[in-house]
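To start, the structure itself, in structure tokens.
Here the complex is missing a single protein chain, while all its other protein chains stay put.
Moving on to chain A:
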Amino acid sequence: MKRILMTLPMVLVLILGAFLYWGLNPDRNPNEIPSPLLGKSVPDFTLAGIDGVDVGGFGSAELSSGGIKLVNVFASWCVPCRAEHGVLIKLAARENVQLYGINYKDKPTDAQQWLAEMGNPYAAVGSDFSGRVGIEWGVSGVPETFIVSPDGVILYHYRGPLVGDTALRDFGEGLRRAREQIGQS
């Protein structure tokens, strides 16, 4: 009995060591804590369109039908969004996805001018001037991009601009997994 008791610390430490060794896996990133919205339906919302933009607004209803969708949160005052915009245009053209835009805390006139100048890849753009809808989506900074399934469930959440190899690789991986999940090639 005593012998077993004296061996206990060693056994516990060995188990702990195994966990620590597992934790050293270089692919593991402990700083990446996923959005709590993953796997949940998109929040209930409707956003009005922006005057002078040729596409209208949208809401949870539009996101709960059709195919796989991307929801991008952007603003004209956000510099990384400018860098990301070209990528979004290519993405919308190349991938078989519909791109929705939430225009976050932005003046409608600024947003309209920006889209006119840079091109509009979005199927619909809603103006979230108060930032209320952004809060519902758990947006912590712009730009952010969500992948939404055909029935309106959030499958993936990317924080930051989709610029550079790492970002595109991670996002592409997210998109590939999302497609696997819903059984679409």
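One rule holds in what follows: a contact is a pair of C-beta atoms (placed from the backbone, for glycine too) under 8 Å apart; a residue touches a chain by one contact, two chains touch by 3 or more; residues count from 1.
Note that contacts and distances are computed from a predicted model.
A chain of this complex does not appear here, and its UniProt-recorded name among "ABC transporter ATP-binding protein", "Mannosylglucosyl-3-phosphoglycerate phosphatase", "tRNA-specific 2-thiouridylase MnmA" or "C-type cytochrome biogenesis protein CcmF" is "C-type cytochrome biogenesis protein CcmF". When you scan A:T7, A:N96 or A:T109 for touch with the missing chain, the hit is A:T7. On the side of chain A, the interface with the absent chain consists of residues 2-3, 6-7, 9-10, 13-14, 16-17, 19-26, 28, 30-34, 77, 105, 141, using the contact rule stated above.
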